[in-house]
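Right, chain A next:
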Amino acid sequence: MPVVENNANAIPEDWEPKIIAFCCHWCTYTGADLAGLNRMNYPANVRVLRIPCSGRMNPQYVIEALNKGCDGVLVCGCHPGDCHYVTGNYYARRRMMIFKRLLEYEGLEPGRFQVKWISGAEAGKFRDTVMKAVEDVRALGPINLTREIPYFELPAMPDDDEEAFNAVPEEVFPEEVNA
Partner candidate 1 sequence: MSRIGVFLCYCGSNIAGTVDVEAVAEMARTLPGVVYVETNKYTCSDPGQEGVKNAIIEKGIDRVVVGPCSPRMHEPTWRKLLADTPVNPYMLEVANLREQCSWVHKDKAIATEKAKDLVKMAVAKVARLSPLHSTEIPVHKKALVIGGGIAGMQTALDIADAGFKVTIVERETSLGGKMVMLDKTFPTMDCSACICTPKMSEVGNHPNITVKSYSEVESVSGYIGNFEVTIREKAKYIDYTKCTGCGACETKCPSKVINEFEQGMSKRTAIYKMFPQAVPSKPVIDAEHCRMLQEGKCGVCAKVCPTGAINYQDEDKLTTETYGAIVFATGYKLIDWKPLYPEYGGGKYPDVITGLQFERLVNASGPTEGHILRPSDNKEPKSVVIIKCVGSRDPNKGKAYCSRACCMYSAKHAHQYLDKVPDGRCYVFYMDVRTPGKGYDEFYMNTVHDGAQYLRGRVSKIYKEGDKLICKGEDTLTSQQVTVAADMVVLETAMVPADGIDELAAKFTVGRDADGWLVEAHAKLRPVETNTAGIYLAGTAQGPKDIPDSVCQAGAAASKVIGLLNKDKLESNPQISRVNEALCQGDGACANICPYGAISIVEKQFRENSRKVTRPVAQVNPGLCQGCGACTVTCRAGAMDLMGYTNESIMREVDALCQW
Partner candidate 2 sequence: MAIEISHGCAKGERPLIPQVCRVTEITQETPDVKSFRLVTLDGKKPFDCEPGQLGMFGLLSYGECMFVVSAQSDEWVQFTVKKVGLVTEQLHNLSVGDEVSLRGPYGNWWPTESCRGKDMLFIAGGIGLPPVRSFLLYCLEHREDYGRIDLVYSGSKYDDLVFKEQLFDIWPNEPDMHVHVSLYHEDPKHPEWKGDIGYTAPYLETLDLGPEDGNRVAVICGGPSLSRTCRESLLKAGFDEGNILTTLEMRMKCGVGKCGRCNMGGHFICLDGPIFSLAEIATMHSDV
């Protein structure tokens, strides 16, 4: 059975949260670059995937990420009013508000899916957002959604971070075993 509350005990010691950040090219990605230029330090658990605009953000990417192995998802774009493409983030704002509520309705903890507007100048905000997201997800522990990745006992690849991968618990319902 998936456990959500007080599962701090269940968190494997060497577990590290995996978080994917979808960042718009014009603002947040620029802000993340600026964080680099300023040599800011933030946790490495976040990997940035560049999209042209937060309006390009298809909710299906989020489901894929959560289904396939990420513990958290960040979506970042320009501040409303600053969209390079004028209106993209307004659409994203609506879509993501609805989608976030839907995911939380299905039991996803709010910390696992976050949306933030970060401008190209807000390197500090980018760093803080990443730190906050990592903190939040770390506190929540490995994701509690059932994933069925079919590679149960594959030999480890030489370069593979197999432990982190195996740390994902295999939650399977009894009826699926039956099926």
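Assume contacts are C-beta pairs under 8 Å (C-beta built on N, C-alpha and C of every residue); 3 or more make two chains touch, one makes a residue touch a chain; residues count from 1.
Regarding selection, all candidates are chains of the complex that A comes from, given by their letters.
Small disclaimer: the values here were computed from a predicted structure and weren't measured.
**Student:** Out of the numbered options 1 or 2, which touches chain A in the complex?
**Tutor:** Answer for chain A among the listed options: 1.
**Student:** Which positions of chain A touch candidate 1 when the two form their complex?
**Tutor:** Against candidate 1, the touching part of chain A is residues 18, 20, 25, 29-30, 32-33, 35-37, 39-42, 44, 47-53, 55-61, 64-65, 68-70, 84-88, 91, 95, 127, 157-159, 161, 164-165.
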